[in-house]
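A single protein chain has been omitted; all remaining protein chains appear in their positions.
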């Protein structure tokens, strides 16, 4: 961390800061510049103490504190330069395979989820998605079937052999969801629900952590650090679009985030073009782009009849559109050194 | 709701949509324009069914659905045109009094919270704030004392008579926090944690709901609707700044939101200039501005020694700065037809 | 356009609005709903009269006006469903070829621009980019060589046969730049400099219009409409990233914009991953992604020695990195049905 003193700071101020830092056990490196004096703070783990910079910024003669290192450790690239792979059933996430997770936004009936599971499996999907607990902006929307929905997913897994991914929204449901799911999903609205992150950090299941809709990449990695710091290293990150001023699309899919996560972290990165665009017509192109940019996987909403979907119909692919997309991905894979 | 058909829609498409709507019990009003055909959907509560517009947007010949009414009801201005007032101890929130809530970000020790409570009370604050459960971006930060912190707050209330407001972050803590707090605070990171909103909706305590850091005003009101729809009408809204591209300040305090909430809702509106700016030097001016714009109250971080604060030192006022601010507010009140 | 009356509007208000519209020559379609009355305004070109909706929104009993059609015509997909192609030298922009424009941010010396031109041509680039007039956030930065810079570009064209694209920033320079350039570039800071747009609309050269850093897609298309409405249909659009809260990257490249423009407009769409990321390490992945999403071309900063570049060194590729990228694009092209 670097402390920049304001131009009005006296030598006495400077010495006080230095003494304060030494008392706390940090090394200190003072540099008097042409216009400003800066103080380098030397010590392991300085950047992970956010309170520290706040304390110094509270002093009237300190202009600002600048971070030198990243505020996360366990999820950083250096911690595991070779990258993390997560095995779920026969599927390896984080390697060369372009992993496709597909299914409806919400589990509606036993028949529809089994039908969809068969359909997406036949077209090449690796993992079945579907919501039993659904966050909705309106209290009057459908919020999912809960445990019966989880059971329908499990039945679809038995029928098709596809592992299942489903969202957990409530600390009280983590144990139950773990009984059914192969991968726990944390949604964007809970991306900074730290108690929930800690609970899934103690679970024995892989976790897919969606980016908060206005989380910086650094904050998203800190959220992942919450999970990993509890001992669960099987975390994958999911880019699902960020909130911007654009209104033509529901969110702005941040394609930069894919290579950025690959250079900053060892965790696998998954793309969610369904939420990232909010429009079925844009989903296929953005899915192809996300893999081309280096995504390890994609999670895609597919519904047998989007016009009757209980949620997210506008962004769900029909089975026909999904089939066409899978054909495009099969052509793409060898051209980018990947497998499908 | 209005359904806009794309220019390629056939008459058959149009009739199918109309028939579908009638089957669901809605009135239908077709209008054939020079370039587009639009279908008005008539019926109570149409706008609160978000799934409905998604279903129609999933049809290839539908261009978009436009909302005509607001997607909330119970928190809307029309529901209670006279406005809601909430009484906590001797304090009425939502009336003419400019209510000031003040105290440290985090309850640190019994001595510091009692000292701060005496200080802010002497300067004119009405309610004591302080965190016992603290969300932090980093897992390695201080997260609050929990129940002992709540007890320290309660002791400070006993000592000073000031009612207390404190954050609840976890559905499992709602009951406990209710035993101590006078007002429950929902933080920005939980602004769309719908299960938590429902829990506090069933509690018998007033709730202060912070705006999500990238929530539109409409989404914020829908979040409040979650609480109110459970039967708890004692909700106040808190503008705490939104996330933008600006980096000089921690957030961008949305002053427009204050008169906007007053015209859209009957719930009281509170300003949080500490988080809204992130800089102690800006807090007083923005507090005065927020009251001038019509805020019913303000919640302000005050710390006996910000440079030693465990959290948020950079945005905490010293007691001296708080005293100066209170003097400004006292001068302001009569000029804007309010009381302090 | 649809006018939504507020719930307090009287029948008299409604009839006044209808009469006003009829006087202006519009058809009127009144629909009385359960909660709101809406008035459909029927007539050609209603949406392109922005003042109209403002006038009605100024009435106290009008809640809002909703647009039904797009506020642009000549650049809309329907106007030329087959798409526009622009031929520059031997290069066709807007067809199956993945067009690559490459070169330094700024033309520095005659030697460097000729060297770079030879280098990028040998690696497969189709068009040479380079700035003679440069907008800079700071008045103390280098602002380009002006006319001598244009001459250096022209010399590089003579040497290599590569057509050249260069920015024009000032209405007074349009004529001069046209004497040298093959394509005129309008930068992001001038994306809503309407007088400049009109001037290049009267020029006889193709124009590449960058998106404003906070322009909605709709506003960007309206900016293109300024150019086209002057008679110059040879316009290509360039996505260069938008401004968001993210700070790890300089901008957020909006990958959604690529298929969005393809569905809304007939104009070719070019990607600028150099400005879209601001980091050389991210440029190659985002370039590949942009083509996979359907971009007709990409414009990429390449500098013989980025660490000595007068501008934008951090986002410039070395010749080696550019060569590796071109090899990736060559593998990609057949897999996505394109040519390079």
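For clarity, chains are labelled A, B and C in written order, and residue numbers in each chain start from 1.
Keep this in mind: a residue touches a chain if its C-beta (ideal position, glycine included) is under 8 Å from a C-beta of that chain, and two chains touch if they have at least 3 such contacts.
Note that this is a predicted model, so its numbers are computed, not measured.
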- Considering the complete complex, of C:69, C:84, C:166 or C:190, the missing chain is touched by C:190
- Task: Just name the one of C:226, C:253 or C:291 that touches the chain not displayed here.
- Result: C:226
- Missing-chain contacts on chain C, rising order, are 45, 48-51, 53-59, 71-72, 135-143, 169-172, 189-190, 192-195, 198, 213-214, 219, 222, 225-226, 229, 243, 280, 306-316
- Determine and list the chain B residues touching the chain excluded from the picture. 214, 216-218, 241-242, 244-249, 252-256, 258-260, 263-264, 276-277, 281-282, 285-286, 288-294, 328, 331-332, 334-336
- Message: Please output the residues of chain A touching the missing chain, sorted low to high.
- Response: 2, 4, 7, 27, 29, 31, 33-36, 38, 40, 42-44, 46, 66, 68-69, 78, 243-245, 247
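In the analysis below, only the chains that are shown with their structure count from here on.
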- Task: Give, as an integer number of Å, the spacing between the C-alpha centres of chain B and chain A.
- Result: 26
- Go ahead and note the Å separation of the Cα centroids belonging to chain A and chain C. 30
- Message: Give the residues of chain A touching no fewer than two other chains, as numbers and ranges.
- Response: 214
